[in-house]
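A single protein chain has been removed from this complex, and every other one stays in its place.
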Amino acid sequence: MATRQELVLTGARALRRQVDRQRRWSSATLWTGVAIIGIAVVAGVFTSFLAPSPPNQQNLLAAFQAPSGSHLFGTDAYGRDVFSRTLYAIHVDLIFGIVGTYVPMVIGMVLGAIAGFYRGWRDSLIMRLADVTIALPFIVLVLAIVAIVGPGLKGVYIGIIVVSWALYARLTRAEMLVLREQQFMMASRALGYSTPRILFRHALPHLIRPNLVFSMADIVLNILVLASLSFLGVGVQPPTPELGAIVADGQQYLLTAWWITTLPGLVLVFIGVGFSLIGDGLADRFGRRLELPR
Amino acid sequence: MAEDVLTIESLNKRFRLDRSLGAWLHRAPARTVTAVDDVSLSVPRGHVLGIVGESGCGKTTLARCVVRLVEPDGGQVRLDGQDLLALSRAQLRAVRKRVQLVFQDPYTSLNPRLTIGAAIAEAARVHQIVDRAGERGYVLEMLELVGLSSEFYDRLPRALSGGQRQRAVIARALAVKPEVLIADEAVSALDVSIQAQILNLLRRLTDELGLATLFIAHQLAVIANISDSVAVMYLGQIVEHGSTREIFRSPQHPYTRALLAAHPEPDPDRRRTEPAVRGDIPSPLDLPNGCRFHTRCPHAQDKCLTPPPVVDLGEGHQARCVVLPYAEGRVAPATPPPDADR
Partner (left out) sequence: MTNVPEPLSPMAAAPPDSPDESLLDIRGLTVAFPTRSGLAVAVNDVSLSVAAGETKGIVGESGSGKTMMCRAVLGLIPQPGAILAGEILWKGQDLVTASKRDMRRVRGSQIAMIFQDPASALDPVFTVGDQIAEPLRVHRNMSRKSAQKEAIDLLGHVGIPSARERSHSYPHELSGGMRQRAMIAIAIACRPDLILADEPTTNLDVTIQDQILGLLSDLQREFGMAIVLVSHDLGVVAQNADDVAVMYAGYAVESAPTKLLFSSTRHPYTAGLIKALPTVNIDAQRTMLSPIPGQPPALDHLGSGCPFAPRCQYSAERCLQVDMSLVRVADQHDTACPFALEVMSGDG
């Protein structure tokens, strides 16, 4: 008699545990990412308070010092404090990561939404443009722009905005094609709402989530792009600190002064992992819902 | 009879299919799907016109043509004498509020991010039916009209069941004070116990607000319950049209009879017999010649191979059949004989 009841109760408990475990795991992912990026943002915003010395202050007498209490990350060939330079570099890289991701995202979302909503010639025009942009090798394009405007952050910003919008436009258009068939979109038309109202008030909010998830991976990529361009010498120009540039500077001393390259490199890895974890956590939270299958 | 609010006259809609590259190279003619073929109907105030038919019969396209969510190829849709098809896009937007649609799927017809109150308020605000101050009161009034309590004002659609959502959709439609309500399969996705609630609601609203309601469904029993008159559609055409009583008591088109026979009545004493009709519905890409039902019709004869005229059976009852009304003596053979050249 009691056995059936016990069975049901233990089974129910096991199911709950399983679901709780999944939920805890996905929120642990999200919050770990948020914590890492939180630290990076604090470092990037309050750089001048946190840095022990200005980024470009040279002290040739103190060159190649190993990490210690006074120089957390050691010093480089000019005796500059690598920790301070790293903090300033985080500032530069985060701003680039965020601006270089969200400006193209807004442009891409608007263009993609228009393409998917109107279809027809607007769609063809915008999407063929996107195809061309995506087909161009990015580094070659940036090199070409740099050749025109001269080396420096400006060229990289222009290059990234010219290229990155296309992926967001594709993503948004695909989502829009699904969305426009939803009956509430048709209902909005039948209610006599204007097209801008339908597009911006009723459609766009639904398109933000997938773009946001994608943008987390994109920020990481963009920071890496800046780092590799700086590494190649066409990005941020010395002596401005930038993580890729610092890594590049230190690589010739890798065997004698490993810290110049390794420690800022690890910081770069942590920031990358942080954004990826947020992306995964958001994808879990937005995408998968535990609901009773119908 | 009351004046007709909505009049549809010889409405046509064909969809042209995109040709494949191969077909284009072979200069094959573009294929067209006939969705709505020469449909004429009218709905007076306080009247429910039921449109029944199976998938592909064009009933949904018809509804969408009326509000120009789909642009018809020809014909007229008159609202109080004004031809909607002659309006420019900008003029149309203002007129659209007078004809409101309720869709089949209550799960996707509300924006999942707007609260019920906000969705209804927006509709009223866009058409300047209330000012900001009176907005909340107006929305609550609309909610009450469809039987939702004020606690639904701040809820999101996902917190509502299917039936409650459909009520909210109806409230939103009514908020712009329409004269015509088109319910396109509005109860098909609902459970039986809830379906009856919504049917009663639509009937009551039609009577109380003097709406002209076009009620589209594939379930005969639902149509029989709510409609004052019924049009039966098959492959884009209206094959029979008349008062609900006439259509269900003495159907004069074999297709109407087939629908009735196939309808599963909840009566265990009426066990299944032979299937009412054989064969599949022909593709609307490739319509049969003559009477469109002749490929499945148990009464088909040679004369059915020419397009049948509409036979008038009196009191507004019409059927597009040249066999049954004569065979059953509803029309004397002397009255206009089926004209082969029509």
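As written, the chain order gives the labels A and B, with residue 1 at the start of each chain.
Methods note: a contact is a pair of C-beta atoms (placed from the backbone, for glycine too) under 8 Å apart; a residue touches a chain by one contact, two chains touch by 3 or more.
Nothing here was measured: the structure is a model prediction, and the numbers come from that model.
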Margin query: For the chain left out of this view, which of A:R16, A:R128 or A:K154 touches it?
Written below: A:R16
Note to self: Going by the contact rule already stated, which one of B:T32, B:S161 or B:N289 would touch the omitted chain in the full complex?
What the structure shows: B:S161
Notebook entry, point to check: Any idea which of B:L209, B:I281 or B:L305 touches the chain not displayed?
Noted result: B:I281
Notebook entry, point to check: If the missing chain were put back, which residues of chain B would it touch?
Noted result: 54-55, 161-164, 191-197, 199-200, 203, 218-222, 224-226, 244-245, 248-249, 258-272, 274-278, 280-281, 296
Item checked: Residue numbers in chain A that touch the chain omitted from display -> 1, 4-5, 7-9, 11-16, 18-19, 289-294
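Keep in mind that, in the parts below, only the chains that are shown with their structure count from here on.
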Checklist line | chain B-touching residues of chain A, taken from the complex the two chains share | finding: 182-184, 186-194, 197, 202, 205-206
Note to self: For the complex, give me every residue of chain B touching chain A.
What the structure shows: 67, 69, 93-97, 99-101, 103-105, 108-113, 122-123, 126-127, 169, 172-173, 176
